[in-house]
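For this view, one protein chain was removed and the others were kept in their places.
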Amino acid sequence: MDTNNSYEVVVNKMMKDDLFSQWLGIQLLEIKEGYSKITMHVRPEMINGLGIVHGGIAFTLADSAFAFACNSRNQLSVALDTSIQFLKPVHVGDTLVAEATELHNGKSTGLYLIQIFNQHQHMIALFKGTCFRTSKKIIP
Amino acid sequence: MDTNNSYEVVVNKMMKDDLFSQWLGIQLLEIKEGYSKITMHVRPEMINGLGIVHGGIAFTLADSAFAFACNSRNQLSVALDTSIQFLKPVHVGDTLVAEATELHNGKSTGLYLIQIFNQHQHMIALFKGTCFRTSKKIIP
Amino acid sequence: MDTNNSYEVVVNKMMKDDLFSQWLGIQLLEIKEGYSKITMHVRPEMINGLGIVHGGIAFTLADSAFAFACNSRNQLSVALDTSIQFLKPVHVGDTLVAEATELHNGKSTGLYLIQIFNQHQHMIALFKGTCFRTSKKIIP
Partner (left out) sequence: MDTNNSYEVVVNKMMKDDLFSQWLGIQLLEIKEGYSKITMHVRPEMINGLGIVHGGIAFTLADSAFAFACNSRNQLSVALDTSIQFLKPVHVGDTLVAEATELHNGKSTGLYLIQIFNQHQHMIALFKGTCFRTSKKIIP
């Protein structure tokens, strides 16, 4: 990956400090202005009490993609309101890819849609996130 | 905890198999028909790239409380649509309590509200979940 | 109703200008700081293509209750993100009451929950709303 663009500098800084995304094994695939694409591999310790992957895992993946996309311009933005729909169960061994796209880039808020696909290109969850933009920067 | 009631038998079975909730260190405080209350302690590996606790942690806690409440009658129910609002940042060392209450218990679906509080009794997040009820049982 | 309090002055001004709430026949029952309770009667022209009341009617009632509660302090606030769950069908002739309560009153945003009940005290819908607070006033 070309590390010369400013979006990558911001997201690499976020990734370096993001211990929970590291625990999940999240890898950055692509970052652009208002856009991110990340992936992870599902491990046994991620299942819930029904034997399928915990909804919190898919949420975390989507929420990380959301955070990278909405902070890509180096304006510190925090999640305000998010929702996720679960469409198909996820199993141990699956590889997930989350792609965040920007629907609205307002002065104070932003709106993002994150689709999560499994290795069969089936959409397993849809996440919608609204962020609030602060006046701070990620990289001063 | 009195282990004689049927709701506890179901939730103890779910907890025993729920490896991700175990990783989070979730403890059951109370379970009743359509109701659950659980707690966890926030550890350093749970932070995000902004130095506060990852939204996926609060979501997972709420989603587990939701799962325990909506499956308490031993009718297998899965999350369909969920949303969470983040009200205050969570920090390493905080103790969180999630309380799930049932707003609607329909034949095919159910609606639950989960409030998460920190050790100062401040609400840090509000979660709303709709589940879909299958014809299967947790404990045959 | 005591018309001396400042919350009522704000909401009466909003109601006077709110032509769509007037078309719905919305009546104010109670207004307090961060709280409102309103009612309406369901007429035949409010049904949808399935013969029950259009979801847009229940949404509008909840959204009006939300607007009155979140603007009650005379700080102009606009809906940012809202969701509604439909729990029971509404029929022509029903009387609906919507009650808005404030869960969070932040500097830039607020979170409100609106419950709608019918004349049998059954909850027919649950609405959750996040507003964004501007620096303007309703009454200068």
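Here the chain labels run A, B and C in written order, and each chain numbers its own residues starting at 1.
Heads up, the rule we're going with is that a contact is a pair of C-beta atoms (placed from the backbone, for glycine too) under 8 Å apart; a residue touches a chain by one contact, two chains touch by 3 or more.
These figures come from a predicted structure and were not determined experimentally.
Only one residue in the set C:A69, C:I84, C:A100 or C:I114 touches the chain that does not appear here, and it is C:I84. Of the candidate positions B:L80, B:L103 or B:M123, contact with the hidden chain is made by B:L80.
Listed here are the chain B residues that touch the chain not shown: 80-81, 83, 108-109, 130, 132. By the touch rule set out above, chain C reaches the unshown chain at residues 13-21, 23, 44-51, 53-57, 59-61, 63-64, 67, 71, 76, 78-86, 138. The missing chain lies against chain A, touching residues 83, 85, 87, 103-104, 106, 111, 113, 123, 126, 128, 130.
Here, only the chains that are shown with their structure count from here on.
Between chain A and chain C, the centres computed from C-alpha atoms are 34 Å apart. Chain B and chain C have CA centres that are 29 Å apart. Among all residues of chain B, those that touch two or more other chains are 83, 85.
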